[in-house]
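Heads up, the thing below is written out as structure tokens.
The complex appears here minus one protein chain, its other protein chains still in place.
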Amino acid sequence: MSLKDFFLNDKFAALAGCELLDIRPGYATARMKVEQKHLNAAGGCQGGALFTLADFAFAAAVNSHGRVTVSVDSTIAIHKSVSTGWLYATATETLDHRKLPFCIVEIKDEEGRLIATFTGLAYRFPEDDPRNKVLPTL
Amino acid sequence: MSLKDFFLNDKFAALAGCELLDIRPGYATARMKVEQKHLNAAGGCQGGALFTLADFAFAAAVNSHGRVTVSVDSTIAIHKSVSTGWLYATATETLDHRKLPFCIVEIKDEEGRLIATFTGLAYRFPEDDPRNKVLPTL
Amino acid sequence: MSLKDFFLNDKFAALAGCELLDIRPGYATARMKVEQKHLNAAGGCQGGALFTLADFAFAAAVNSHGRVTVSVDSTIAIHKSVSTGWLYATATETLDHRKLPFCIVEIKDEEGRLIATFTGLAYRFPEDDPRNKVLPTL
Partner (left out) sequence: MSLKDFFLNDKFAALAGCELLDIRPGYATARMKVEQKHLNAAGGCQGGALFTLADFAFAAAVNSHGRVTVSVDSTIAIHKSVSTGWLYATATETLDHRKLPFCIVEIKDEEGRLIATFTGLAYRFPEDDPRNKVLPTL
């Protein structure tokens, strides 16, 4: 199994309609088409849906080095309400740290407008942790 | 329609299995049962699912004053991985500001352990904004 | 030396005029009088001064258990501009975690108005780390 296929196992991302487009060392892109199911009570895309898309791209980027890496602290600033159309998330690991790496994700719409900015501080399992074996190599 | 019923219209929260339990001025509680559909590729509850639960309780708490209030900047620290069981979110608006209110949400499991802490800065529509009419009174 | 006196060695907090008032397990309070030296170019108390006060109370609270604990990710929401008067910071460690504890700090003015909310995720040194010896017991 490729690392990209491994992320097909993210059931919540799948439920939200997120699709991983690209994964490279410290970098990943994903997309999601905003539909009725993503809307909150006021009719805009729910913050949780935007967060899920960003978190999915983040997870792919920070898990691209062969060690399981989990989110410990994330922020999302939502710049613009959306209620339809494709959203694209680009995750860039700005610090490939052995213990606490850091990653910035930008979500843009089809016109390239910045919709949300996500930052994530992650915790990376030690090199000898047997749980790292679940990760396919890139 | 009651304000509590209004939040039944949050389709993404419903998709994630979130249920609003209580809503009062500046305060709300919600719950979600972690199931297979919430898990990420590594088998833990996806950060987006936790965020959705917190954001749902947050939205109820900050929209309890008759003015539409949307998230602009949120953070979530995930303290413990979970893969099953009920999660309870308690949202407390610590600042009922006319423009930029602030709210803290704690997610705990059935044993009362702190699973995640969410903070949200929100933007509140001006009093005379016609869009406030969508909100039922508490 | 008491743990409280240990924090007199925080030179930057001293430069900013921060004073530790109380320190107990997982809890601390500090204060700072806003003066000319704290103001930014627009005449309000600089965000860095507010952050320093909050971070100082945070450091006291999370270092109260005999293990060196450093900040890894912090947020500060500034709710109100201030330019004079005493500010009081109250730090509450809401999660006394062995590795990544979490703490919330509220800054209030003399009238008890909420001026800023700080959250801090910290990294705690392992129990057997020799650097823990620098910390006096509470």
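As written, the chain order gives the labels A, B and C, with residue 1 at the start of each chain.
One rule holds for everything that comes next: a contact is a pair of C-beta atoms (placed from the backbone, for glycine too) under 8 Å apart; a residue touches a chain by one contact, two chains touch by 3 or more.
In this text, all values refer to a predicted model and were calculated from it rather than measured experimentally.
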Which of these touches the unseen chain: A:F12, A:F51, A:Y88 or A:F102? A:F102
For the chain not shown, which residue from A:N9, A:S83, A:T117 or A:N132 touches it across the whole complex? A:T117
For subunit A, which residues reach the chain that was dropped from this view? 73, 75, 77, 79, 94-95, 97, 100, 102, 104, 106, 114, 117, 119, 121
For subunit C, which residues reach the chain that was dropped from this view? 6-13, 15-16, 36-42, 44-49, 51-53, 55-56, 59, 68, 70-78, 81, 134
Listed in rising order, the subunit B residues that touch the chain left out are 72-73, 75, 100, 121, 123
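As a working rule, only the chains that are shown with their structure count from here on.
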Counting in whole Å, what is the centre-to-centre distance of subunit A and subunit C, each centre being its mean C-alpha position? 32
Do you know which subunit B residues sit against two or more other chains? 73, 75, 77
